[in-house]
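A selection of the complex's chains, in situ.
By written order: A and B. Residues from 1 in each chain.
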């Protein structure tokens, strides 16, 4: 679908407690992420498939999900940046393949 | 996993300012989309990985994400339909591969 001007990127979805939003978005920006979207007012329970017997989230937690589309090269710095945080706090990072429509208007080249 | 009655589709996620919801859903319906789900009250900042220095969303914007599962054949008309809009307004479209459980109850064939 190259003629549709789609570019392959990685979708990063970070679910964590809302009180840590600014920490997370600062970390993303330092890693080179240009933007993100935040889904507020999530609820959750337990962990995401891995950790027997560990309650990752409690039902009373106010969670957020930060969504961003990034080049694959940013996955490693993002994950490395979040590792110390996730050693202390609950949360999970999902990574998946997406195609993003390139909004040609925003290209900086004058010939576009 | 054919025995699980799963069908491959494309997941379309459109993030845009909430004030343009009706425009977007009308466009989807005209393109042949049969349904969609909307996540309200998103917030966001910046762009999704592409546009150096361009602030796509401001933190004060009220954003929505429209989610739909569509046949691959609808991706092109959807993207083409949104191009003039995204030449004037902020937003992004994510496309990814999903499997959807076919809810056989809803099939219209009497022999199903």
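Note that in this section a residue touches a chain if its C-beta (ideal position, glycine included) is under 8 Å from a C-beta of that chain, and two chains touch if they have at least 3 such contacts.
The structure presented is a predicted model; accordingly, all values stated were derived computationally and were not measured.
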Homomeric assembly size (copies in this file), of which only 2 appear in place: 3
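Operating definition for what follows: only the chains that are shown with their structure count from here on.
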Angle, in degrees to the nearest 5, of the Cα rotation that carries chain A onto chain B: 120
Inter-centroid spacing, chain B versus chain A (mean Cα positions, whole Å): 18
Residue ranges of chain A in contact with chain B within the complex: 1, 4-7, 9, 11, 25, 33-41, 68-71, 74, 96-103, 105-108
In the complex, chain B residues that touch chain A: 15, 39, 41-57, 63, 65, 75-76, 79, 82, 86-87, 91-97
